[in-house]
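All remarks here apply to the structure that follows.
Of the protein chains in this complex, all but one are displayed in their positions.
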Amino acid sequence: MPYSVAVSGASGYAGGELLRVLAGHPDIEIRTVTAHSNAGDPLVAHQPHLRSLAHLTLQPTTPEILAGHDIVFLALPHGQSGQYTDALGDVPLVIDAGADHRLTSPDAWDAFYGGAFHEPWTYGVPELPVAGGKQRDALVGASRIAAPGCNASTVSLSLAPGVAAGVIDPGDIVTVLAVGPSGAGKSLKTHLLGSELLGSANPYAVGGTHRHIPEIKQALAGASGPSTGSGPSTGSGTELNGIHVSFTPVIVPMARGILATSTAPIVPGVTDEQIRQAWEDAYAGETFVQVLPAGQVPRTADVLGANTALLGLAIDRDANRVVVVAAVDNLVKGTAGAAVQSMNIALGLPEDRALTVNGVAP
Amino acid sequence: MPYSVAVSGASGYAGGELLRVLAGHPDIEIRTVTAHSNAGDPLVAHQPHLRSLAHLTLQPTTPEILAGHDIVFLALPHGQSGQYTDALGDVPLVIDAGADHRLTSPDAWDAFYGGAFHEPWTYGVPELPVAGGKQRDALVGASRIAAPGCNASTVSLSLAPGVAAGVIDPGDIVTVLAVGPSGAGKSLKTHLLGSELLGSANPYAVGGTHRHIPEIKQALAGASGPSTGSGPSTGSGTELNGIHVSFTPVIVPMARGILATSTAPIVPGVTDEQIRQAWEDAYAGETFVQVLPAGQVPRTADVLGANTALLGLAIDRDANRVVVVAAVDNLVKGTAGAAVQSMNIALGLPEDRALTVNGVAP
Amino acid sequence: MPYSVAVSGASGYAGGELLRVLAGHPDIEIRTVTAHSNAGDPLVAHQPHLRSLAHLTLQPTTPEILAGHDIVFLALPHGQSGQYTDALGDVPLVIDAGADHRLTSPDAWDAFYGGAFHEPWTYGVPELPVAGGKQRDALVGASRIAAPGCNASTVSLSLAPGVAAGVIDPGDIVTVLAVGPSGAGKSLKTHLLGSELLGSANPYAVGGTHRHIPEIKQALAGASGPSTGSGPSTGSGTELNGIHVSFTPVIVPMARGILATSTAPIVPGVTDEQIRQAWEDAYAGETFVQVLPAGQVPRTADVLGANTALLGLAIDRDANRVVVVAAVDNLVKGTAGAAVQSMNIALGLPEDRALTVNGVAP
Partner (left out) sequence: MPYSVAVSGASGYAGGELLRVLAGHPDIEIRTVTAHSNAGDPLVAHQPHLRSLAHLTLQPTTPEILAGHDIVFLALPHGQSGQYTDALGDVPLVIDAGADHRLTSPDAWDAFYGGAFHEPWTYGVPELPVAGGKQRDALVGASRIAAPGCNASTVSLSLAPGVAAGVIDPGDIVTVLAVGPSGAGKSLKTHLLGSELLGSANPYAVGGTHRHIPEIKQALAGASGPSTGSGPSTGSGTELNGIHVSFTPVIVPMARGILATSTAPIVPGVTDEQIRQAWEDAYAGETFVQVLPAGQVPRTADVLGANTALLGLAIDRDANRVVVVAAVDNLVKGTAGAAVQSMNIALGLPEDRALTVNGVAP
């Protein structure tokens, strides 16, 4: 018998992508979809691409309507998931695609988000190296999962192997991301209009203000292990274990996708072989995080619609930096795919169920 | 009486943009346009947007045809301009939009380009801070001018003020550029096809191999002045005065434009005010290089078709880096506009003649 | 002494483009810019590409502030221009970029717009063939000018020569337009978000509901002359002189531009030569409307930023239809350029002043 599922925020981009992925999952019955101002509308009025779900109507997002399912996905703006948590106490598995349960540090939450702090849930990036293993281990049997920030997980997956292996210095990371606007959601804001974005590259949150910065620090602190400090949750919110990240996102004219160029200084004395080995070892055997052969770099088109993170690794000895270029579909591997992959692990299902490794290109 | 002009490579993107800008120049008569395999075709067969030049026919690119003009523009692939130089000895002003006469270091040329080294010409970035002033001074009365590489001049203009003022450390620069494909020219290569580029972000030349790296180093060495070493031309080609640049270009789906995010470590002890002052002082009074107020960042659409470089400056104390986001039209301020602006200076004409400061947006 | 100008709706796309064109006009002083909710902001906060106008502040759009200029441009949503008309009685020249003064038929206004009907002003498409000449003649010395709808003028210019010459039948016109979203203005609507438009072709107003339909009928009725009926203003609003237009616009992923494919049945007995001659005669000597040689078709990139309409003409004898493909920049030739060109004519200035014929490509 399939698991019954409710998806909140179903009229938005993250909610729509959760539904697209779940619609192909043989163990799932999408029973309930909810929205806020769009409640009452047919789902396809807001997600006209989800033809197989044309029978569903958006219901209001209330704790009562969400309760009573085997699994609830929350795809709500940050600050809103927390208010449903208590009321969903009886739901066996809740997965939050928002930010409310990602950060372990109240200070970091306060500095970058503000408002009530919510307890951290198990972080939904299975392949992420952590001290002593992979984040996957923590997801087995988990009942409360925080899906990652799309930019944050892309950068964390890019650099964690080098941090874990001690071949790069996390104290001076620089990352610049070309991103599609769907990561910003379906918000009615002038800077997200098509006319503003078409044919243009538009940076935002420049200079250390983006909310995914503490999430990256936390993930890399987790990868660096106890040797670099007392743990990921003790930082001030703006500094964790000596990790520093210059982070600049640039919206470019593609609906979805992240192309993150992340660099970090090479630790003195390590060889090129040691560097490449760190990444290859970290992701050996992984289906959804792949390190390309030397000399190759990925494109976002290669992972469109797929749950795959492709990493290209270069070593620049003149600049003394490792450069990792990562391509991710922000809505799949960055959000909905990570959530479903984590769900599969939590439930003991095959990890790749309903997830594809092949992108839709060109 | 107007100056007579010949433009070689007139069927390509750089040549076309030179013609677009020159077509609006009241002191210029475009007398001759030349091409290689397209010789014999009407110009508008290859540049259908240049309606005012519909009377011109492409002639072969030969020294004989180029000679006899007051001004010759060379818009040829690198390695080809040099062969015309000698034959154009009598031409009062020659401006090369290619790379052949940009680098002062034979070693750098050899490492990044290869083939015969050609003597450096006066570098065509008027606003660039150099020891004791601006590059503009060197362009007055110049007879041989090397227009800059589009990516190189964008990054150099972004960081030179901080290097010149000593507020940033050029030893660990990281720059990532979102660029349109027109910078790669009209080459028939699979990775430049529309199907490959639309909806995708495609990095290339990752890890320190891009040919604009030595040009950036050279320009920043020039900005840093004699105090940082024995001069710009003595480097090895991969190292100049302790300047190191991690450089990653990413092609994004816009025909033209560069959005460069350039960062460098803050020199210990300098204040935020000193940092901002360095940039504002450097470009005070400049028409075509503008530093936006604090908190603002530029978009490439803002400079489309314009000769303007817009710089947004942020100071990230947690990452200890200055972040400069620069928007430039690669074909105008990055190439043809720089060439015409330099020409205006060389000839003693008003510097902004035929050049616009306003972009075509949205 | 330059003419003093006020531009209302200056924070929108049409207003911004009027300012971009006027900023290069030597006979114009842009004295006042006004807006509604954005009043009080610096102009560049909303038009960051208009660097030469960085000194201007948006004032409220009131009759008092607009009055007292030599020329007033209204770039307001339809239904709003009319309320200012009376109060601007003393302004020598008022040009409305909106729809309020375009239609001559109250019935047509009522059927497609609704609300108060306003008197028709002189239609601002100088090259449009009308009975006995060109619309240009009516613009000489005009004091009240209605700039055209961008789609409407593109289609009208495409087909009017054939209607005027009697070689095509206006009774069964079919036109389909690929358009950029800037024509829809800076409205905060979900279907105009970048995420909705990038990588997609999105039709709207399908089936005869688009507001530019009566404007096309009116223009073509004017071209067809008295012989086809009693004049352009006597139609019912849904039928004018037997003119019928199937009109479908499709938003495609480019910020600006219109590529209109317009077809009409060939009148029995006319030769291919007669057909082509009709168009070539109609636009002979025109700078800004050009008929390409047989076998050539235009692209919107060819006219980006230019005041040019390029027409490609094909004769399909199997389908018995003339096909005219027209490329226009909706914000220039479709709106602001048409307005300024009309202004130049009205004032007795050179018609092409401040207007460019060359597009910005690629």
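By written order: A, B and C. Residues from 1 in each chain.
The working rule: a residue touches a chain if its C-beta (ideal position, glycine included) is under 8 Å from a C-beta of that chain, and two chains touch if they have at least 3 such contacts.
All figures in this text were calculated on a predicted structure; none of them were measured in a lab.
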Full-complex contact with the absent chain, from C:Ala282, C:Ile315, C:Ala338 or C:Ala354: C:Ile315
Identified contact with the non-displayed chain, of C:Glu29, C:Asp70, C:Asp110 or C:Asp172: C:Asp172
Residue of C:Ser52, C:Ser105, C:Thr122 or C:Thr261 in touch with the missing chain, whole complex considered: C:Thr261
On subunit C, residues whose C-beta touches the chain left out of the figure: 172-174, 176, 178, 195-196, 198-204, 206-208, 238-239, 244-248, 250, 252-255, 257, 259, 261, 263, 265, 297-302, 304, 312, 314-321, 323, 325, 327, 361-362
In subunit A, positions touching the absent partner: 13, 16, 20, 23-24, 47-53, 182, 198-199, 255-256, 290, 296, 298-299, 301-306, 308, 310, 356-362
On subunit B, residues whose C-beta touches the chain left out of the figure: 13, 180-182, 186, 188-190, 192-200, 251, 253-256
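By definition in this document, only the chains that are shown with their structure count from here on.
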Distance from subunit B to subunit A - Cα centre to Cα centre, in angstrom: 37
Averaged-CA centre spacing for the pair subunit C and subunit A, given as whole angstrom: 46
Residue list for subunit B, restricted to those that touch at least two other chains: 198-199, 255, 298-299, 301-302, 304, 361-362
